[in-house]
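Okay, so here's the structure we're looking at.
Of the protein chains in this complex, one is absent; all others appear in place.
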Amino acid sequence: MKRFKPRIKIGPTSVTILFFVLSLAVIPRLLPDNYWQSIFSITGVYVMLALGLNIVAGFTGLLDLSYIAFFGIGGYTFAFLCSDHFGIHLPFLLALPICALTAMVSGFLLGLTSIRLKGDYLAIVTLAFAQIFKLLLLNLDAPINITGGVNGIYAFDQVTLLFINIVTPENYSVLIWTCALLVFLVSFRLKASRIGRGWNAIREDELAANAIGINTTRMKLYSFATGAMIAGFSGAVFVSFQDSVFPNNFDFQQLVIVYCMVIIGGLGNIYGVIAGAVVLSILPEILREYGGLRMMIYGVALVSIMALRPQGLFSAIPGFTKLVKRPDKDETGELRASTDLYYSQDKDETDVKRYTKQAIPLLEIQNLTLNFGGLTAVDKLDFCLHKNEILSIIGPNGAGKSTLFNIISGIYQSDQGKVIYKDLDISAYKPHRVAKAGIARTFQNLRLFNELSVIDNIKISRFCRTKAFFFSAIFNLNLNKTEEKETHETAKKILKMFGRRLTGYRYDQKVSQLSYANRRRVEIARAMATGPEILLLDEPSAGMNPQETGEITEFIKELRDRFGYTILVIEHKLNLVKAVSDRVIVMDHGEKICEGSYDDVAKNPMVIEAYLGKKGKSGNQTNS
Amino acid sequence: MEDIFGQLSQQAINGITIGGVYALIAIGYTMVYGVLSMLNFAHGELYMIGGFTGWWVLQIFSINHVPVMNAALLISLMIVLSMAVSALLGLAIERIAYRPLRKAPRMNLLLSSLGVSIFIQNFILYFQGAKVKVFHISHLIPEGIRTFHVGGVVISFMRIIVILACFFLMVILTLIIKKTNIGKSIRATAQDIEAAAFMGIDTDKIIVIVFLIGSALGGAAGILVSLLFTQVDYYVGFQAGLKGFTAAVLGGIGSIPGAMAGGLLLGICEAMAVTFFPSAYKDVVAFAILIAVLIFRPQGLMGERIREKV
Amino acid sequence: METKPILELKQVNACYGKIQVLYNINMRILPGELICLLGGNASGKSTTLKTILGIVRPRDGRVILNGETINKKPTNYIIRNGVSIVPENRRIFPRMTVLENLEIGAMHRKDKSQVKRDIEAMFELFPRLKQRIGRQGMVLSGGEQQMLAMARALLSNPSVLLMDEPSMGLSPALVDQQFEIIENINKKGTTILMVEQNATMALSIADRGYVLQTGEIVLDDTAENLLHHSGMQTAYLGGEL
Partner (left out) sequence: MMKRVMALLVSLFFLLSGQAVMANDVSKGLHVGNAGSFTGDAAAPCMEIFNSSQLAVDEWNARGGIQGVQIKHVMGDDALDPAQGINVARKFTSDELMYGVVGPPVSHIAQASLKIYGQSNLACITTAASKPELTDSGYKHFFRVNARNDAHGWNCALFIKKNLKAKRVAILNEKVAYCENMAQQTIKGLKKLGITDIMNDTIVAGSKDFSAVLTKVKAYKPDVLFFIATTAPDQAIGVRQAKELGIEAIFFGTEGARDKNDFIAASEGAAQGAYVYHFSPDIYSIPAASAYIKSYEKKYGSLSGFGPPAYEAMNILLTAIDLAAKDGNISRPEVISNLSAIANYNGILGFPVSFDEKGDLLGGATYFFKVNGKEFEQVAVLTGK
């Protein structure tokens, strides 16, 4: 078996960059005439635009239809700053960042109003913003002429860089593609950073992302603003190239084209998106002479690509994605069963510290109540979780166990009562703050980031323990380097505890390809990676066979004994409960009906009644 | 003072007419959204196709702009055929562009519908030309009743027809939805597609029916507007689609009464906005209302708030 | 002479994507029987129901309803041909009235006049529903919703009624009532296959039971025997036998 080679990838390889730079130097000279050079330049603009949209729609999964407006904001800001229109003549290199910043700030403000809306509603509100923006461009020429209205603004200052006048399409293509290269690098760095991982998590499962400590609202806002910034940057470069700017430059149709580039390239796939942008910028030129027929072909192509290659045209073409051979299959293609039963290779160490339950209360639940409509899901619940304790909660379906987890982890707000962690009242905390405070959870129905690899799922959890921000991530400063290294090592360390089930080639396997039991393990590993003190495990053994259940039972015990986690576990399999629990709480109908050691609880007639149902119909008939 | 009152009542009439049309378009969006949770961007093109069908019917059944049959009959025929053609097209779109993508990510469906929209628009451009098709309708309406004056308010005959037809269609639809088995199946499918299947409802068939009805109403809106404004061209679908879509969201997407209310509200707001602002800003007003409603009531005016399941 | 089963599963294997969830399931349900299907979470109970309903397609094996193999039939066909379900969480149509919910249940029936009488009969069985006839589904209490879901399912005149966790989320008093009603319905001649967590309660009214564990049937016996089976408690709770 090929050994996994640890490698931290924060950017494209130098070969890739060299390739790009060479192309930049060579292509403009190879192009036959000004026309193709100009197409080449426009292609560069579209590459930037598509990469920017890829951050919003591809990395983060936000359906942002106002994207084109930020392109426009960048363009118009440039027109204001570098022309006779207002008589301001800033140098190009100064104007460019101002345009990008203006767009970014606009994106941020717009995001503030609408980022909480979900899916289609976000799309609609952003679409409305884009429409308003265009109408304002058209109409803000009176009473004071701001935008130039339908006449647009034209004749900008000549761009001079390093004493070279940028005039010809050839000059421009070099300028634009240099900018595109920058955007490409930024985009790549971001994707590989904690920020990119946070965005991916939001795209895959917003709630789960929130629950492992990502402030999803804020991260979505950042994504929105980053996209806007890149759009604004491209807008400035673009209008400088066009030497004029008009409202029509920022039509809905333009947006559709950029979206097509991103989707055809494959959402989130940087190389694919670049390829998509190149193809879709050149294809219409080839078809230009055919007028209406051109757009018909475009439409048909779009529909068929969506039907035939829903992951994008370039999703599985060699060179764009790695095709990994599954080493767990033998020659005949049959799955080779894993024989590795142990969660940790080095468990024989003798001098490790063993943890046991201490009499220090860590988490206190006081009088907790939550009503859903008419149903009381959790009813005046009181209990206390001690340091290094394993406390199990059992009870029939619908007893309110998972709801309790949801309240503790901040997903639901209780109607009454408090959750106290150490000295902190976390009752009103949002999920990401609960996670950051040190309480991590798993979900009963598994909420993993299915399209991401195993190791990425774990790395994402380090989000709330790392700090590298945009600047650090983009320039790969020391902070980012150390944190990335630390993140990678922690992730590997945690996965190693699960033995070969989650290591080796599995690091890079998509979670959706794992077995159910393995996904459960990843879910636990993901919770552990947030660096919590308390683990809330919601049915960790569901869907596992007896052998696997035995394994996970051992593992949960080890988690406390060896690693000192405090664990609150919901479980149905009583032999697991019996094996791990210091104490057991039995819930039914939202109430705690019993509490004590497993043996005490198991003997309790009320528990037997609640768990197994009343014996026949001998119970009281209390019709309401 | 009286002047502004007169103007406002006139604008109300303008608003109700166009609002009724928006409502018809919005219903198509909302119904499809209800069962498939997708925004059907191609819906605006069905509206355009409705207009074109009506034009062809008028063209075929009149010589030198004089209809060869009874005017009422001809108008009905135009409406019915427009609805039929749009409905069939809607079916074809569902089968070709959406059904293969039932399980694909939402963004793909959205783009597929955009592709359909681009295709239909340019197909018509290619084969019907860019030129406006003019409806010669003066022979359809007797001389004396072309306009009515109520106080200072003028209502044209066609406007009355459009308002009546819109409301007639909306009433019929409401009755179908409320009273018939098909209607109940549609509602059930929209509310809980799996539970609907549990009741023995063929949900695939219901989706087809929803496309049929939604597209037919879109087509009806297309021909009604064309009759009212006497023109249609290949490009009308985009603007109409955008407005219908806005109306659907305003009312709460997925809710049929919401779509109706949203359409009327949007139409009236637009007309009123023109009275008080430069007319260039009427769409700004419309979209600003949409944004305001969604920010304060994210589920739209009549939509249902759904609690996320964990 | 052996009675012909209404519903039969023969060597059914089923998968979610790549993951196999049912292994060689064999079940026979005879007319008039009340069968309960027991097992811990994720043991495959609900998947079995979904397989019967045609929502999950068996990879191999056969599902036979009244002598007809229904593996490849769409859900609505299976429902129209005599299977009816009270789904987990009841799945009432929230924006329809009680009456409309009931009518939807009977919609595929041809005998419209009989439907009217049957709805009246349901109101006799569940007087509570009659009081709520014009209310929307979403405002009903959990117990009322459960009644409505049962009435709705019964109105399709099923030859076999599937019930998925009928006692879930109900208060103890309502659970008692619920089981009484189920027993009553069964006594009136409806064949019932019930998935239940409340094992003792379910077995006390059932004729026979199957116990599933990680996708396999591990016990298959009369209710009486199961109730007193030594390994029952651990088996049901997911432990090893």
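In order of appearance the chains are A, B and C, and numbering begins at 1 in each one.
The rule is short, and it goes like this: a residue touches a chain if its C-beta (ideal position, glycine included) is under 8 Å from a C-beta of that chain, and two chains touch if they have at least 3 such contacts.
The shown structure was predicted, so the numbers you read here are calculated from the model rather than taken from an experiment.
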item: Visible contact partners (per top-of-document touch definition) of the missing chain; value: A, B
item: Touching the absent chain when the full complex is considered, from A:N151, A:N165, A:Q358 or A:N445; value: A:N151
item: Identified contact with the non-displayed chain, of B:L36, B:A87, B:L125 or B:A248; value: B:L125
item: Missing-partner contacts on subunit A, residue numbers; value: 32-39, 42, 138-139, 149-152, 154, 169, 238, 242-244, 246, 248-249, 251, 253-254, 285, 288-292, 294-295
item: Residues belonging to subunit B that touch the chain removed from view; value: 3-4, 6-7, 10-11, 14-15, 18, 122, 125, 129-132, 134, 136-138, 146-147, 149, 154, 156, 225, 228-231, 233-236, 239, 270-271, 274-275, 278-280, 282-283
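FYI, only the chains that are shown with their structure count from here on.
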item: Innermost chain, taking as reference the mean of every protein Cα atom displayed; value: A
item: CA centroid of subunit A to CA centroid of subunit B, Å; value: 38
item: Between subunit C and subunit B, distance of the C-alpha-averaged centres to the nearest whole Å; value: 43
item: Contact footprint of subunit C on subunit A as seen in their complex; value: 374-375, 396-398, 512-513, 515-516, 539, 541-546, 549, 572-575, 589, 611-617, 619, 621-624
item: Complex contacts: residues of subunit C adjacent to subunit A; value: 17-19, 40-42, 141-143, 165, 167-169, 171-177, 179-180, 197-202, 204, 214, 233-234, 236-240
item: Footprint of subunit C on subunit B - complex, ascending; value: 181, 184-185, 187-188, 191-192, 194-204, 304
